[in-house]
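One protein chain omitted, others in place.
So, chain A:
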Amino acid sequence: GPLARAIRAKLDAALQPTHLQVLDESSRHGGPPGAETHFAVVVVSGRFTGLSPLQRHRLVHAALRTELAGPLHALAIVARTPQQWESDPHVPPRPPCLGGSKHEQRRD
């Protein structure tokens, strides 16, 4: 979808990843398939070298600032250096949704 494409484009530009996965997980959070509200990204980039997990996630957030201020409601991030990805290309399983979106009074 369009948001997935925008996310991919922004992350490509900001982080020049050697590996990038952009997954629309909205349907796992009670939305219809293709809702484009909840995403997971797996970003493998040399730009992460020497950065703490917090710093890496902030880089990802910075690249997606506009999207996060808009339709992007939740973002799960896996951020690894190419070396880390080579030794461990495993992505931890996503926690199950507990229907949080249904409890929203308004979208943030």
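We take it that contacts are C-beta pairs under 8 Å (C-beta built on N, C-alpha and C of every residue); 3 or more make two chains touch, one makes a residue touch a chain; residues count from 1.
Following the convention adopted for this analysis, contacts and distances are computed from a predicted model.
Asks: One chain isn't displayed here; going by UniProt, is it "Brix domain-containing protein", "Glutaredoxin-related protein 5, mitochondrial", "BRCA1 associated ATM activator 1" or "Proteasome subunit beta"?
Replies: "Glutaredoxin-related protein 5, mitochondrial"
Asks: In the complete complex, which positions of chain A touch the hidden chain?
Replies: Output for chain A: 29, 53-54, 57-58, 61, 68-69, 74-78, 92, 94-101, 103-106, 108.
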